[in-house]
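Once you've had a glance at the structure underneath, I'll fire off some questions.
Only a single protein chain was left out; the remaining protein chains are all shown in position.
Lettered A, B and C in written order, each chain numbered from 1.
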Amino acid sequence: MSTQTTTSGRDGRVEAALAALRTQTIELPSWAFGNSGTRFKVFAQAGVPRDPFEKIADAGQVHRHTGVAPRVSLHIPWDRVEDYARLAEHAGEHGVTIGAINSNLFQDNDYMLGSLTHPDARVRAKAVAHHVECIDIMRATGSTDLKVWLPDGLNYPGQDDLRSRQDRLAEGLAQIYAALDEDHRLILEYKFFEPAFYAMDIPDWGTSLLHCLALGERAMVVLDTGHHAPGTNIEFIVAQLLRAGRLGAFDFNSRFYADDDLMVGSADPFQLFRIMHEIVRNGALAPDSGVNFMLDQCHNIEPKIPAQIRSVMNIQEATAKALLVDAEALHAAQQSGDVLGANGALMDAYNTDVRPLLARLRESQGLDPNPMAAFAASGYTETIVAERVGGAQAGWGA
Amino acid sequence: MSTQTTTSGRDGRVEAALAALRTQTIELPSWAFGNSGTRFKVFAQAGVPRDPFEKIADAGQVHRHTGVAPRVSLHIPWDRVEDYARLAEHAGEHGVTIGAINSNLFQDNDYMLGSLTHPDARVRAKAVAHHVECIDIMRATGSTDLKVWLPDGLNYPGQDDLRSRQDRLAEGLAQIYAALDEDHRLILEYKFFEPAFYAMDIPDWGTSLLHCLALGERAMVVLDTGHHAPGTNIEFIVAQLLRAGRLGAFDFNSRFYADDDLMVGSADPFQLFRIMHEIVRNGALAPDSGVNFMLDQCHNIEPKIPAQIRSVMNIQEATAKALLVDAEALHAAQQSGDVLGANGALMDAYNTDVRPLLARLRESQGLDPNPMAAFAASGYTETIVAERVGGAQAGWGA
Amino acid sequence: MSTQTTTSGRDGRVEAALAALRTQTIELPSWAFGNSGTRFKVFAQAGVPRDPFEKIADAGQVHRHTGVAPRVSLHIPWDRVEDYARLAEHAGEHGVTIGAINSNLFQDNDYMLGSLTHPDARVRAKAVAHHVECIDIMRATGSTDLKVWLPDGLNYPGQDDLRSRQDRLAEGLAQIYAALDEDHRLILEYKFFEPAFYAMDIPDWGTSLLHCLALGERAMVVLDTGHHAPGTNIEFIVAQLLRAGRLGAFDFNSRFYADDDLMVGSADPFQLFRIMHEIVRNGALAPDSGVNFMLDQCHNIEPKIPAQIRSVMNIQEATAKALLVDAEALHAAQQSGDVLGANGALMDAYNTDVRPLLARLRESQGLDPNPMAAFAASGYTETIVAERVGGAQAGWGA
Partner (left out) sequence: MSTQTTTSGRDGRVEAALAALRTQTIELPSWAFGNSGTRFKVFAQAGVPRDPFEKIADAGQVHRHTGVAPRVSLHIPWDRVEDYARLAEHAGEHGVTIGAINSNLFQDNDYMLGSLTHPDARVRAKAVAHHVECIDIMRATGSTDLKVWLPDGLNYPGQDDLRSRQDRLAEGLAQIYAALDEDHRLILEYKFFEPAFYAMDIPDWGTSLLHCLALGERAMVVLDTGHHAPGTNIEFIVAQLLRAGRLGAFDFNSRFYADDDLMVGSADPFQLFRIMHEIVRNGALAPDSGVNFMLDQCHNIEPKIPAQIRSVMNIQEATAKALLVDAEALHAAQQSGDVLGANGALMDAYNTDVRPLLARLRESQGLDPNPMAAFAASGYTETIVAERVGGAQAGWGA
């Protein structure tokens, strides 16, 4: 390959990257703007929203400064309001729309031993009814994704019967799926452990996928990057779910140990790049790919809006690097068994400093090239700290 | 529940356990009788077999003293012989039959970068042809299980394309499946890592199951108890694969860290009990369940025949405990949400000393109640140490 | 060894085990009787204590039915009362005494970014002052152990300077140590992760030990069985700390994944046995060994008093098994390199059903042989559910 071709190839990749980055969108979670913490302590922060309207206003700030975060996920009942149409309208006023509706199966006293898997049919019916409510909210807000994360599980061996719980789960999911409209999707998350400590009822992608396959074509798997066993190769799962046509969404965050819910890209930026490489290589970055790129994070000690901005930027940087991979050179090295060459082709993109490229992207969109600085300079933080006095701050659980 | 009923219930469980234990069979791996080790060193042991015939003779000893190990898995090419019918006959003379035929995709130089997933079509065809040879050996030996463990994977990100490798794998497996006879099964193993250190091409049960589903009804998953990420709940996978009707076989062994291949039941006997509890609860212990209970172990520092005897006994003990679970009491506690009661019902069986029960079983079968002592007293070790002089000892890789 | 000798050896071991078990004591944590949960939800239970006095009353029940739990650890400020002498007296009325005083460095808003390691000297001084208060409480209650668990750590790389934090920590601990009376000990706990998710300031036994060595002879390490990386060999650490003369105490509990705080012995009873084997082998079960055997558990979904009783019984059972190990046979097999024989000697004790032995122990002490049944029959639960109405239930954090 001549130097000239390479240069032109690189320039071409840069332009293609810019074009692809312009189409990328990331969905923000409303709960990231409320207080959160560990079982040990929730530290309150000044200016934190007191209701769903304020959460959405904060999310709008992230979009305003980054240009890639046009949707907000809601969590029910935390984001229950009287008038959902009004909430959607309010979102529009802040430049965003309502994204996925998240159900909650872990904060009602009835769910101590399970929800959709509970031995008691009454509790299971209640959990199904909760989803019917969520589907109504989808209709009222224009949301099309019903996101189900199942906290159900066991703390002790023998506590309940693993097989029966799968059967009950399948039955409950089928009832929920049947309640969806035709343009709705059910996206089903899995998690390795927590809040249950012996067995989760959907602990891995295989279990989630089996239930999705049984439900139908509009049931898709949600991959939360913090929900795996130590050492799990997450990009492999991404590739596998894309091959099966069942990767519905990401819940992005970072972990060093468990489901730490740190800012995405902060613990292992190379892993995030590898994930985005599989996304790009399999054509799943395209807006019509059906993959919803969402954040799911807890900003326990850092200010929440800047933390969301940083997270969005981290995904953009990983995506930009993935878009800069010289796919042709990579493929040639792979085909010829050139281990170091193939790895080198990937690393060459990873080692590139893409911040200038993203600055260029933002400027071309009329944005400040440095969203963190722009937000800090905007005075928004000072405003909400001053204004949001009185009332109960929203917490992770409220 | 009255005390009388309970007592009679316990007696009934003991009798039912004895009946079930009489039907249990465990398959031994021929390679467990050869030398094995780590990448650091293979320590040779005196008396180790020098050919497949001697391996089978040793396996026959395990069955002779335990009465539950009537089959021996072969590994090709390690167990290649001129005349497979003669080998099967030889097995019969030692009281055993030929079990699963294991293919080998990791010791040919061509497979350095993969076998069924290799970028080069020539290598993939060679890997398929190897399985056709294995299927011929199945016909010659009466084996009905073709066991495929795929060592393929990548050491470095970018080294090859994850998705393309899945596509190639699917194609190769389909060719192999097509070559099977109607009474043959393809049983497909997964492994978390090793020998590849970045990505395995079948790293988890989900991947193995997806390929089995694509292949057809006679493709089943093999669960090796050492092939999971740290903390993985293995009995959950057992329950899940049984629910899907796709648990084809176990490769039993123990691990503390990685794929340590220690004696089954030696690292976490409680886990083994929980696995057998799922087996019993889901009716998969029955001879016609389609689940093949195999050992896959490396006795690096302990003598091999006694280590196999101990392993077989460990499975028997875990099975006996699982059979003693008071299913009725367990179910009642589970249904009523009695966490401690349900856990207690399970633990009550686990804490039982079942060695007298198994001694009774053996005596009823004309066996010595203590297989370890009986083997030691038999003089077999002394005989093979004296006789097996000269020739090359069989190793894990030969 | 003749059969006769063996039998007599076994009888001798049983009698010695009974004698040793009579001297064993286990310390209960006051907070185990309050409500607890995960970051997702704390499920309240009926009858839960509303103040430290009621917690101690509940702890007294555990001792009453097991006979081995004569001390209760307090946690400050959760167990703050006006009159500590009265609290100690109250304990005596319930048959127990006050054990270790636990400080709390995680629930004050000032501690969001650290306590003894905080960049701000004012916060560090506050944390030291809190321990001076705890030492006063030790004097008032007769406690001799000041237990320090350091929740300090970082969530993000770069958040603070690892080395400076160690220096600050050393300085703060020295100030606390200097405030102790001569008959006081400082026992210092370590934890792998949580509540911090990138780096804990005392993440491992090595760090705790280094600080203890710098402090002086009355500084000892606390080993919480749930505070290690996956796969860590805990009994090795036990042996190592005993060799160094610095194992001050256990916080017993169980884990499958992280710091799950399940009932001790419920996740891996074989591990608990191996830990107790090191304790027995190194003479650390003796009352004057300086090792304080404490529970530290969260009963999120199971009733608390029975869960503590079960936990105490689990330790007793593991201890009894460890005491039944035929040390002579074990040593002989170890010395002769008999891998299977040595392992078999250990497993023989583990596989023994020691429940009859413990029933005998209890009966000899005038206790019901079945503490779970005895407590259930006592009516205590019904009484506290009826009486403890109104007021705020104590929680893990209160």
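Assume a contact is a pair of C-beta atoms (placed from the backbone, for glycine too) under 8 Å apart; a residue touches a chain by one contact, two chains touch by 3 or more.
Quick caveat: nothing in here was measured; it's all calculated off a predicted structure.
Undergrad: Hey, which of B:Met112, B:Ala286, B:Ala373 or B:Ala386 is the one touching the hidden chain?
TA: The one listed residue touching the chain not shown is B:Met112.
Undergrad: Consider the whole complex, including the chain that is not shown, and state which of A:Gly92, A:Gly142, A:Pro303 or A:Gly395 touches that chain.
TA: Selected residue, touching the omitted chain: A:Pro303.
Undergrad: Just to verify: which one of A:Ala46, A:Ala214 or A:Leu340 makes contact with the chain not shown?
TA: A:Leu340
Undergrad: Touching the left-out chain: which of A:Pro77, A:Gly216, A:Gly231 or A:Gly391?
TA: Selected residue, touching the omitted chain: A:Gly231.
Undergrad: Just name the one of C:Gly12, C:Pro157 or C:Gly216 that touches the chain not displayed here.
TA: In the full complex, the listed residue that touches the missing chain is C:Pro157.
Undergrad: Tell me, which residues in chain B touch the chain that this view leaves out?
TA: So the residues of chain B touching the unseen chain are 36-41, 43-44, 106-107, 109, 112-113, 151, 155-157, 192-195, 197-198, 230, 255-258, 260, 262-263, 266-267, 300-302, 396-397.
Undergrad: Spell out, residue by residue, where the missing chain touches chain A.
TA: 230-231, 233, 256-257, 266, 268-270, 301-303, 306-307, 310, 317, 339-340, 343-344, 350-353, 355, 372
Undergrad: For chain C, which residues lie in contact with the unshown chain of the complex?
TA: Residues 113, 119-120, 155-163, 166-167, 192-193, 198-200, 203-207, 209-210, 228-233, 235-236, 239-240, 242-244, 270, 274, 278, 281-282, 330-331, 334-337, 339, 342-347 of chain C touch the chain that is not shown.
Here is the rule we use: only the chains that are shown with their structure count from here on.
Undergrad: Let me have the rounded angstrom distance from the C-alpha centre of chain A over to the C-alpha centre of chain C, please.
TA: 39
Undergrad: Quick check: what residues of chain A touch more than one other chain, meaning two or more?
TA: Within chain A, residues 113, 155-157, 192-193, 198, 230 contact more than one other chain.
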